[in-house]
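Excluded from the complex is one protein chain; the other protein chains are retained at their positions.
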Amino acid sequence: MSDTKKKWFSLNLNNTKKRTSSSCGCGKTEGGCGSHNTQNPIKKPKDGYQQVFDVKMDRRSAFKQLTASLAIGAGAVSTSCSMIAGEETKEKAQIDWEEQFKGNYKLMTDQEKNDTVNRLVRSYQLRTGKSINMSSKNAEEDVLFGYAFNISKCQGYMDCVTACVEENNQDRNSQMQYIRIHEMKDGQGFNFNEADDNYYHEVPAEGHFYMGTQCFHCDNPPCVEVCPVQATWREEDGLVVIDYDWCVGCRYCMAACPYDGRRFNWSTPEVPEEEVNKNQHYLGNRMRKKGVMEKCTFCVQRSRSGQNPACVEACPTGARIFGNLLDPDSTIRWVLENKKVFRLKEDLGTEPKFWYFMD
Amino acid sequence: MNMYRNIKKIGFSFLLAFLFLSCKNEDHGYHSVMDKIEGEGKSYKGVSVSSESYIDHIKTMEITTGEHTFLIPERKSKIKSYKCTECHAKPLKETQLTGSAKKAHWDIGIVHADKNTMNCISCHNGDVMDELKSLTGNPIDFNNSYILCSQCHTKQFKDWEGGAHGKRIGGWAPPRAALTCVNCHNPHDPHIASKWPVRYNSVKAEERK
Partner (left out) sequence: MKTMKVFKSLIVDSLNTITHGTKKYHLWMAFLTFGMLVGMYCYSIQLEEGLSATGMTDSVSWGLYISNFTFLVGVAAAAVMLVMPTYVLKDIDFKQAVLIGEGLAVAALIMCLAFVIADMGGPSVLWHMLPGIGVFNFPNSMLTWDVIALNGYLIINITIPLYILFRHYQNKEAKPRVYLPGALISVFWAIGIHLVTAFLYQGLQAKPFWNNALLGPRFLASAFAAGPALIILVLAIIRSHTTFKIPDKTIKKIALVVTVAAQINLIMLISELFKEFYAPTHHSESAYYLFFGLHGKDALMPWIWTAIPLNILATILLTFHKLRNNLKVLYFACFILFIAIWIEKGFGLIIPGFIPGSYGKIAEYTPTGIEIGVTLGIWAMGAFIFTILARTAINIETGVLRYKR
């Protein structure tokens, strides 16, 4: 991942750390994240949802989307019935058809979850010739994820932000980022109005401290309440997730979130093919399409297999602590029980599972 | 008039039905997430995932300090010039040079507390060169250098034991493995230098213009 190819603005003046060519944010070249396919450089700049579904259409045929469900479906049927169509085209059409009319992931049986994941993997393979690894791993019993953030330790380097973007295949064009780091002046309390979350100078700046925000995975999430189609919900392990394929894009959840935790794909998200993290989860970092919500999932593809989220792993200061709230011996529990912790906007009753503390 | 009454009744029953339906059913009836943690944590039986595979490329050692037992990276094999006795075969006093001769380890400057408090032999054992020593002169193994740090930095040490200070490696799942003091802080210059943030969001800046 050469820096010249990046579409976002980034200067690496003091960052002497040599970047490995791994596509996931863990920074390891072996073990760990698995599936680092660094060979086969790909030239095709195809990206985002188009990698999964080639739904490109010209302006004239865009009108079909007005009756899209049926139009796409009918199209798929007619292609699949066509005599000249090749086996692969037929299979693609079949997959598109089934994907268009599949149900809500939340209500699927394990078998159905597995089927949709296999379809998406196969679809990606048919279209790009590359294989990805997509999981549909369910929440584990006796797990409730929680997060703690040490505001005395954070120095505002933003390594977490970069790791998050790379891990979660976020749109590079709109520079979407789940995490924001707020630079606050000492002596003004937690005054977000005066804080700067888009600084660019040497950090830590004299007389300032840093506070990161992202989705807090509330235990009583207002975003989940308001979704008209239950496309977002809280999993048993406390993660608030979205079924990107079920979301209708009304953005009511976005208005309901008091923490700016949600992001919308205003246009088709683009990730250069060679930067795509191929270790994916259905509810996590798989490719999104335009017009759907997305958000931090505490890196469900990592956390459900025992790893820390990319931001925790990337943080050079150890300001970010992640763990299982139900495990009495976990470090997160020690922090909650021994440090003076607080949460943001606690008075709203949202019960975030994201605590701040100081040394 | 009768009809009006009936219609009113229908209207009210609609209203009641709506009110009934709109009662939210809170799951398990926990009042707050802390109650939930306490309630559901009681029957904690452990998890099936493990972070062992994520640290198997690092040589670790298990330590027990206070009430906590966890893994830290083994240190000695990572120090390039260890063992020290390969050069310093004799105790320091016997090898000390006087006069204008070039000093060994001239590239190491101590930027750790002030000269009054710290010099080389505050930590290094001048008699047994392969070991560190405590303030009272007891030997401390290079692998357990955290014990040395803990003599002064008691608050940080307590936080590190508990997991509030320092950096976890591997993953959140057991076994717990954490970096030790010297993995992040250069013991001769423990302050972490400032640098530039790795990114700047030009789209956000544009939006807020």
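Read from first to last, the chains carry the letters A and B; within each, the first residue is number 1.
To be clear about the criterion, contacts are C-beta pairs under 8 Å (C-beta built on N, C-alpha and C of every residue); 3 or more make two chains touch, one makes a residue touch a chain.
Everything quoted here is computed from the prediction, not taken from an experiment.
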Full-complex contact with the absent chain, from A:121, A:179, A:203 or A:227: A:227
Per the touch definition above, residue among A:126, A:205, A:256 or A:341 touching the missing chain: A:256
Contacting the left-out chain in the complete assembly, out of A:265, A:285 or A:330: A:265
Those residues of subunit A which, in the complete complex, touch the missing chain: 57, 59, 62-63, 65-66, 68-69, 72, 104, 106-107, 174, 180, 182, 192-195, 197, 213, 222, 225-231, 245-252, 254-260, 263-268, 290-293, 348-350
For subunit B, the residues touching the chain missing from this view: 3-4, 7, 11, 18, 21-22, 24, 207-208
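As a working rule, only the chains that are shown with their structure count from here on.
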Contact set on subunit A toward subunit B in their complex: 8-15, 28, 30-32, 140-146, 148, 150, 153, 155-159, 161-162, 174-175, 177, 181, 197-204, 219-220, 302-308, 312, 315-318, 321-336, 338-339, 351, 353, 357, 359
Subunit B residues touching subunit A - in the complex, by the definition given at the top: 32-34, 36-37, 40-41, 43-51, 53-54, 56-57, 155-156, 159, 162-168, 170-174, 176, 179, 184, 192, 194-205, 208
